[in-house]
Structures are given as C-alpha cells and as structure tokens.
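Every protein chain except one is present and positioned as in the full complex.
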Amino acid sequence: MKAVQEFEMHHPMAKYLRTERFPHIWCEGCGNGIILGCFTRALDELKINIDKLVVVSGIGCIGRIAGYLRCDSFHTTHGRAIALATGIRLANPNLTLAVISGDGDLFSIGGNHFIHAARRNIDMTVICSNNFNYGMTGGQLGPTTPLHSYTTTSPYGNIEHPFNLVHLAAAAGAVYVARWTALHVQRLTASIKKALQKKGFKFIEVVSPCPEIFGRRNNFKKAIEMMRWLKDVSEIRHGYDPSKAEITMEKIVVGEFVDVEKPTYEELLQKKYIKVQEKLREKNAG
Amino acid sequence: MTEQRTVLTGKHLMQGDMACAEGAIAAGCRFFAGYPITPATEIAERMARRMIEVGGIYVQMEDELASMAAIIGASWAGVKAMTATSGPGFSLMQENIGLAAMTETPCVVVNIMRGSPSTGQPTEPGQQDVMQAQWGSHGDYDVIALAPASVQEMFDLTIECFNLSETYRVPTFLLADGFIGHLWERVIIPPLEEIKVVKRKKPKVPPEKYIPFKPDDDLVPPMANFGDGYRVHVTGLTHDEHGYPRTDDPEVQFKLVQRLCEKIRKNAEKIIKIKELMLEDAEVAVIAYGIASRASISAVKKAREAGIKAGLLRLVTVWPFPEKIVSEIANQVKAIVVPEMNYGQLVREVERAAKETPVHFIPKLGGEPHKPDEIFEVIRRAVK
Partner (left out) sequence: MSLTTLAKPVVRRKKIQEVKWHVIEDFCKGCTFCIEFCPVNALEESQKLNVKGVHPPKLKSEDACIGCGLCERICPEFAIYLEKVNTNEKEEEKK
C-alpha cells in the first residue's frame, strides 16, 4: 500500500486533512506538524462541525497549515490573517474561527492587527507557532529571536530584545493566554480545546523547534537536541504573571496564564443592535 | 428582524459620500470596514450610523491594510462588503487588493481621490490615483473602476460597482474625488424593487464535485461561501483549479494569470459604460471622466456656440479602459482633448488608442477643477 493511501485510510486524523497534499512540506523535526496534529485532535475530541470551521493563516512555514486542513481555509497575505479573520467572524458569527500563524507573521508585519483584535476582543482562537526566526526565507532575525542568538541577519548575535508574546497578548486584552512547547502535546491539545470553546480573543503560543534553520545556527546539531532542550528548559507554571513568564534560551515558562471573561465585540454589537432596532420601531410607530 | 430602512426611496439633498453609502446599502452591502481619511470619512460615518439600522456590520479597523483584509474575509463569509478611502489609504490597500484579485473575491473599494502624492492635499480633489487603480498592486490582473461625476452617480455607480464585482468576482473601484465626495446635490433613490441587484453565482454541484476555481464559460468560477460545506481552500499563492498552491508549474501560473485578466477583457463590452454628448458629427472630442467631465460639458456647448463641432465622450468606466470606443472616435475626429485633475495619467491610454490622432492634454493640479474656458481654449486651438 502506498504511504498516502495508508495515511488516508488508517490515520485517525486523516479525515480532517487534505490527505492528497501529504506528506507536508515542513522539515524534519519541525514542530508545525505537531501543532497541526494537536489542532486536529482538539477538533476531533470536541466534535467540531468541520463544515462550519474556518482556519486562516498568514505567510511563512506554518502559514501552509490552512492548506492542509480539510475545511474552509484562507492563506492570506503576510501579516493579515487576523484582520481578514475579523471580517469573517463579524460577517458570520456562527463559524468556528481559528488563526494559525507564525511569530514573524503575527507579531512583526502583523503586530498591529494582533493587538487591535485582542483589544476589541474579537471572537477567534489565535495559535502562534513561535520558532524564533523566519524559517521560510532561510532563517532571519524575527521579533521573538532570543537575545544573542544567531540568525542569517544577526550573524554576530542578536542585539534586539524579543517580544514576550504571552505578556503582549495579555496586555492587549486577550481573554485566554497560554504557552506550550511542541513537546507538550497533551496540554497543548487541552489548551486548544479550551480556547475553541471559549468566547473572545484567545491566544496560544507554541514554542516550536526549527532545527533545520534556527537550530543548526544555535548549536543544535539535530532536531532531537532542540526537543531535549525544550524539555530541559520548560517549566510549567499555571496562573503565572505573563509579564514574568520568561522565554529565553535558558528558561521557558509554560502554562495557562490568563483565563478571564469579558464581553466580546460581537456581544456588545448585538446589544447595540437591539437598542437601535427598538428605537427605530418606536420611531416608525410614532 | 431589522426595521425596513434599507432603501431610502425618495428625493434627497445629499452629499456625495452619503449617497455612496446609501448606494452600497441599496446594493445589499452589509459589511463595511474602514479607517478615517479625508475626504472619504463621511462614508464611514454614514455607514457607522446606517449599518446597524439595516442589520449590517460597521467596523473601524486599525488601518487600511486591515480594512481591505476584513472586507475580503467578510465577502468569503458570504456578505457583500465595502471599504472607502483616499489616496494614502488606497496605497496601503494595494497589498490586499492584489489578494482580492488573486483569490477572485467580490468587494468594492471607494477611493475619494485627493491631491497627491504622499499626504498631499487632504481636502482638495484630484484624479491622481487612476493608474494606481489598475496597476497598484504587483503582478498582472485586471480590475473594474467606475468614475462618478455627480452625487446621483455616487449612488447609482456604487450599486453598479457591487453588481460588477459580484458578477466577475473582482475587486471593483468607485473612483470619485474630493469634489464629488463633498458636493451636495439632489439624489433620487428609486423604490427597492426598481434597483437591479446581482446575486453571487453559487455552485450548482454538491461539495464532492465542486472545483472551486474552475471557471464557467464566462471565465468566472461559481463561488461557495465559507460555512456552506464546500470546504474551500483560498490562497494568494499561484493555485490550480482546486485552489491548491502550485508554484512550480509554469502552465498553472500562466492559465491563472491569463484568466484573471481575460475574464475582464473578454467581458469588456458588457462592462463598459460611456456617456456621449454631441459626438455624432464632432470634429474634436473631449474625453473626460469624473469631476473633469463636468466642466467639459460647458466647454463643448460653448464650442458649439462658437461654431466648432465639438463633442464629449465621458468615461463612466475607466477600467477596463474603453479602448475600442476611443479608437473609433479617434478615427472620426481631427483632435482629442483630455482634461484630467492630474499631471497626465489616463491620457496615456487615450494616446495609445488614438494612434495618429493628436491628443491635447490639459493637466490640473492644486485642488481647483478645470474651468470650462480652459477646456474651450484648448478645443479652439486643437481645430485651428
């Protein structure tokens, strides 16, 4: 039996995937495949109606994820996934909506859209595959590249302070904020499930190994070494202050940091709508 | 249920920007995303007030990049969507205008043009974004752009923009200017049943048989909305008829780009609208659009009074450029006069179509529209 056929017939997640497009393009040991797996498992466990699911992605390695999911999906321009998803969400509130993209896409070129969607509390689940660099273009410095680490555009070591994404998301107003690594498959799946069931702007950062592009410039000779490193440096601290949730080469604090309730944009809009319609009725009757 | 205030049938004194908003609502637009910018802000303000009345969405985005992205998203979610801006915002939108063209997303972008380049003259009218409308985003694709010359046309042509956009699955532009946008004139809004509204062509086959980017004979593929169960993948990458990325196949790229252009070019005669004034026996033709066509009417009439056989071709459709019509007129007349509120843009297209016939260009910059006498003078000299 051909590999693709076996995959299509037997793999439990195959029904959520465009199997004809497999194997995927990601490198050996890349965490993106794991994120895709955890996402499909969350869909499976929640029994999400896939006909009503929309996944939006931006540009970059993880951006290709939209094209692997057998659902309505949009692979947008660089950085604009959240802005485009905002249009989808407001136009059809009955859809399940997730944005899955990378650190460069969501926080460099798309940073403005991220903070504003979080501020408005638009109902969407945003999953960021944070691989510390621009993988697709060959490994350049990004907004999350750890200080002093090496990329093709920081050949002498990075002198830019990186973003702490969970702190940024929490400060911008996200109602759910979590960070995991690609190693924490069970907890990540649980987080995705939680986020998909919750209303509002939800953010999950997944620290994802990029052995081929980032790893080999930073003393990781093999994919497995990056995963071992993630295991060694990650520390679970639920409810920890996201501003203090360290993410460096030495330590990565993971866990659920924010889980609060706040009216969404759509809920507030619905209230205004009812008020306006009442006024119009009165006006028309009078 | 929403209270019926969708179409404000009747006679109104209205500002151009407001008429545009009302036209959008009459056309079935139920999603507006925008960012404040002079002289287009009044459209957003009107939409903010009106969308909620008609059960639609108004959302103020963080910038024009986001506004354009949001209307693409809304359109795929099945709602007619529009944004409105001026030059600086139009520049920011170009990235996702390209995405809309590539993904064949019906959507309407209103550009109330002002003096440019850069921040330019926020409150002054201009026609400096006409070439940008067609060539603004990278790559080959054809668009549709209409140029209103009155407040009534701000209403009528906005509806037309939606109809064309839905028919051809293409980003469609209303290219007005700060003058028309801010002008107050009488607008007649017809009853709802008299307004022609085009509905999106949906797939006639079940999901398992649907090929999302396989065109019909008109070169336009039927469009399934997100949530309809068709599970469509949409990408800005070069894609095959299934919508899947195929970036290494020259044939796929050629076929796709060719169709993006040809679906407009092959249907150009159906799309193009022009208005003629005294052209039948004309020896000199003024070719103008939008604000510049208003003074041209007076100039042509004045020329006729002076015994010069002048006529006016007003381009309601700027893109696709009415090349054939201009060529025919060029064959008939001795000279062509083109007034534009810029330093020479659409005149290049006119020159190309006119071939041997001399074309006299009248640039206008600064904010004051052409005066009829300025155009008349050029007409007079052109036939000497």
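Note that the chains take the letters A and B in the order they are written out, and that residue 1 is the start of every chain.
The working rule: a residue touches a chain if its C-beta (ideal position, glycine included) is under 8 Å from a C-beta of that chain, and two chains touch if they have at least 3 such contacts.
Model, not experiment: these values are computed from the prediction.
The chain not shown here is in contact, across the full complex, with A. When the whole complex is considered, the residue among A:71, A:165 or A:183 that touches the unshown chain is A:183. One chain is missing from the display, and on chain A it is touched by residues 3, 6-7, 10-14, 17, 22-24, 26-34, 37-38, 41, 182-183, 185-186, 189, 211, 222-224, 227-228.
Keep in mind that, in the parts below, only the chains that are shown with their structure count from here on.
One simple way to say how far apart two chains are is to compare their mean CA positions; for chain A and chain B this gives 37 Å.
The residues of chain A lying in touch with chain B in their complex are 18, 21, 50-52, 54, 56, 64, 66-67, 70-77, 79-80, 83-92, 94-95, 112-113, 116, 265, 269, 272-273, 276-277, 280-281, 284. Remark: chain B residues 2-3, 5, 30-31, 33, 52-53, 55, 57, 59, 61-63, 65-67, 69-79, 81, 95-96, 98-99, 103, 226-237, 244-245 touch chain A in the complex.
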